[in-house]
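Heads up, one of the protein chains got dropped from this complex, but the rest are sitting where they should.
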Amino acid sequence: MSRTMWIRSAAVLAVAVVLILAMTTFQVRQNENVILTRFGKPVRVLVEPGLHGKWPWPIESVNRFDARLDFFEARLAEALTKDKRNVIVPVFVAWRIADPLRFLESVGSVPNARAKIDSLVTSAKNTALAAFDYGQLVSTNRDNVKLGEIEQQIVALVAPQARDSFGVAIAQVGIKRVALPEANTESVLKRMQAERSQFAAKYRAEGRQAADEIRARTDAERTVMLAKAQKFAEETRGKSEADAARIYAEAHAEDPEFYRFLRELEALRKVVDANTTLVLDGDAAPFRHLRGADGKGDDE
Amino acid sequence: MTSSRRSRSVSSEAVLGALRESARVIRWGFVLLALLYLASGITRVGPQENALVLRFGKLQPQVHPPGLLFTWPAPIDEVIRVPVRAALELRLDAWGAPPEGTAEIAATMHPVRDGYTLTGDANVVHPRLAVRYQIVDPVAAAFSIRQRDALLEAVLYRSLARALAQTGVDAAWTSGRDEVRRDTQLLAQEELDRLDAGIQITAVEVRELLPARLVLPAFREVVSAEVEARTLRQEAEAYRAQTLPEAEASAYRIRQEATAAADSAKARAEGESSAFTALLKEYRKSPALTKARLRAETLEAVLPALRTVTILPDSPGHIWLPTTPAESK
Partner (left out) sequence: MTSAEARQLRNASTAVAVVFALIVLAALGWPAVLAFAVWGLIVAAIHALYFQIQADDLRSLEARRRSGSSAWREEGDESEAMERYMALPRFRSFWQLLLLGGAAVLMGWLLWRAWRMPVAEASTASLQLGIVLSIAVAVLLSLLGRYAVVLGAKLETADLNGVAQLARFSFWVGGALAASLGILLYAQRDLRVVTGRTLVLITAALVLDALVRAMLRSYRPATARKASGPVGDSLLLALFLRRSNPWDEVSTRMEGALGVKLGDTWAFRFLRRAFAPLVLASLLLAWLATAATVVPVGHAGVRVERGRFVSPPVGPGWHWSAPWPFASIELVPTKRVDEILLGFERDTGQPILWAERHYEGEKNILVGDGDELLTIAVPVHYRIHDPLAYLMTTSDARATLQHLAYRELLRVTSARDSFAIMTDQRADVSATLRTGLQRAVDAHGLGLEIVWVGLRDIHPPVAVTPSFQDVISAEEERQTMIELARAYAARALPEAKQEAGRMRATAEAAGEERTLAASGEALRFRQLAGAQKAQPDVFRSRLRLEALEAALAGRRKIVVATDKPPRITMDARRKTEVGSDGEGEGDE
C-alpha cells in the first residue's frame, strides 16, 4: 500500500514539476529571436539560443521571431527608364529582422512587414530605374550592363529606411528579369525578324561573293598560267628556230646555190603527191620516146 | 423513495466496477505511451543526410553522419536532417518556350503570362535551365534562409537574366551558350555565398535557349543561310582545287611540247646540215653528175606518187579538169 502511495505521490510530483517548468521556462531556437514582455513591457531581447527562465504566463509572455532570411517577390510594376522607355523589371527581396524590438513595435508580423517593404522597394526601384538608360539594362557590351548597380542602388535607398522604421535589414534586392510591356513586344518581335532577315541576306550574299571571288581568281590564275606556258612555248620555239636557222646558215653558207637546189628538190618531194596533176610537154626529155612508139601512130 | 435509493446504489456499484475494470488497461496504456515517448528521440539519419541536434533550441557543435542517432525526446532535443550529400536538381522552366504546335503563335508577349527575358540586344528569348547543386554547409542551410528553395530559384533566375542581358542573341544562340552558362553559375554562386546559403552549385546546364516562337523561323532561316553560304564557298574551293592542277598540267604539257619541238627542230637542223655537208662534198667532186642524179632520184620518188599525168601534144592542148567528188584537204 505504501508503495502505491509512493508511486502515486511521485507521479503527482513529476506532473507538477513538468507543469511548473513548462510555465516558467522557454526555449530560444537557434534561428529565433525572442522578446520577453512583462505585462506588455519589453524586458529582455534574447538572441542567444538555449533554455531561459521567465515568470509564468499572465506576467511574462514570449514573442518569437524567425531571424532567418525571409524572401518574397515584390509586386510586378512597370517603370520608366531615364530615356523614357517602359520596362518591366520584377524584383525579389531577401530581408531579415535586425532589431526584433523595433520590428515588434512597428509592424509586428511578417506579412505586414512584407507589405511595407514592398512599398519601399517598389518606390526605390522606380527611382533607381529612372537614373539609368535602357541601354544599361540590356547591352551586348557587358561593361554597359548596370543591373548590379541598380540592385545596389535600390538596397542603398531602402536599407536605411527599413532599418530605422521597421528594424529590418535588407540582405538583397534582386532583379529577376527584364521584360517589356505587351504593346511593345509586337514591334520588338518584328524588329527581331527584320534583324534576322538582314543576317540571312548578309550571309547568303557574302557566301555567294566569296564563292564567286574564288572562281574568278581561279579562272584568272588558270588563264595566266596557260598564257605563261604559251609564252614559254613561243619563246622556246623562236629560240629553236633561231638555232636551227643558225645551224642551217652555217652549213649552207658553204654553197648557197647547192642548198637552194637541194631544198627545192625536197620541196618538190613534199608538194607533189597524189592530188597533183602534172601536165607535161610531150617533147620533153623522157617522153619523146613515148611518142616514137605509141604517140606517133596516134597522132598521125 | 426506497426503490430509487436502491437503484442508485446499484448504479454507483456499476460505475465503480467499470472504473476498476478499465484501470489495468489504462495503466499499461500509460506505460506504453511513456516508452513510445522515450523512443521518439531515436532517429535514423539517412545515407545522404547529415543531422544537426538542437538542445533546448541551441545548436550542438557536432554534425552527425548517417546512422542511428540517439537523442533526448521532444522538448529537450530536436533533430534537423539536412540532405548534404544528395545531388539536388532544380529546373528553371518558367521562361521556357511554349511547346511547339500547341497554341497559336501570339504576336505579342504578355509580361506576366508569357515567360521570357531579354538579351543584350533586346531580343526576346526563352531559356530553360537545369541546375544541380549540393548543400555543403548544413548549419547555414538549416538556419540562414527561411524559404531556401524559393530564394535559390529566384537567385538563379536573376543570374540567368543578368547573364543574358549582357550577351547578344547571336552569341547566346550559338557560341556564347557556354558563356551564359558559366556567367549564370558564377553570379548565382557569388550571391548565394553572400547570403550564406550553404549551397554549392555544381552544374548549370542550358537545356534550351529559343527565341520567341514568332521569330523562330527567321532564326532558322539565318542558320540555313549560313549553311548555304558555306556550301557555296566549298563548291568554289572545290572548283579551284580541280581547275588549278588541270591548268598547271596543261601549262606543263605546252612547255614540254615546246621544249621537245625545239629539241627536235635543232636535232633535225643538225642532221640536215650534216647531211648537206656530206652531199656538198659529193657535189664538189662532180657537180653536174650529182645534180642530175639528185634530180633523177627526186623524180623517181615523185612521179610514181602522181595519179594523173597529162602529156601535152605539140600544139597547145586543152585540159578538162576532172570533177572529183570531194576534195580532201
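Each chain carries a letter (A and B) given by its place in the written order, and its residues are counted from 1.
By our rule, a residue touches a chain if its C-beta (ideal position, glycine included) is under 8 Å from a C-beta of that chain, and two chains touch if they have at least 3 such contacts.
All values derive from a computational prediction rather than experimental measurement.
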(message) If I consider the whole complex, including the chain that's not displayed, which of A:Glu48, A:Glu149 or A:Glu213 touches that chain?
(response) A:Glu213
(message) So one chain is hidden, and I want to know which residue out of A:Leu147, A:Ala171 or A:Val188 touches that hidden chain in the complete assembly.
(response) A:Val188
(request) Just the residue numbers, please: which parts of subunit A touch the chain that's not shown? (result) 35, 37-42, 63, 75-78, 80-82, 84-86, 88, 102, 104-108, 115-116, 119-120, 122-124, 126-127, 130-131, 161, 165-166, 181-184, 186-188, 190-191, 194-195, 197-202, 204-206, 208-209, 212-213, 215-217, 219-221, 223-224, 226-228, 230-235, 237-239, 241-246, 248-250, 252-253, 256, 259-260, 263-264, 266-268, 270-273, 275-281, 284
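As a working rule, only the chains that are shown with their structure count from here on.
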(message) Between subunit A and subunit B, what distance separates the C-alpha centroids? Give it in angstrom.
(response) 13
(message) Residue numbers of subunit B touching subunit A in their complex, please.
(response) 54, 56-59, 75, 78, 95, 107-112, 116-124, 142-147, 150-151, 154-155, 157-158, 161-162, 165-171, 191, 194-195, 211-212, 214-215, 218-219, 221-222, 224-226, 228-233, 235-237, 239-240, 243-244, 246-248, 250-252, 254-255, 257-259, 261-263, 265-266, 268-270, 272-274, 276-277, 279-280, 283-284, 287, 291, 294-295, 298, 301-303, 305-314, 319, 321, 328
(message) Taking the touch rule as given, give the residues of subunit A at its contact with subunit B in the complex, in rising order.
(response) 27-32, 48-51, 66, 68-71, 73, 76, 78, 88, 92, 94, 137-142, 144-145, 147-148, 171-172, 174-183, 185-186, 188-189, 192-193, 195-197, 199-201, 203-204, 206-208, 210-215, 217-219, 221-222, 225-226, 228-230, 232-237, 239-241, 243-245, 247-248, 250-252, 254-255, 258-259, 261-262, 265, 268-269, 272-283, 287, 290, 299
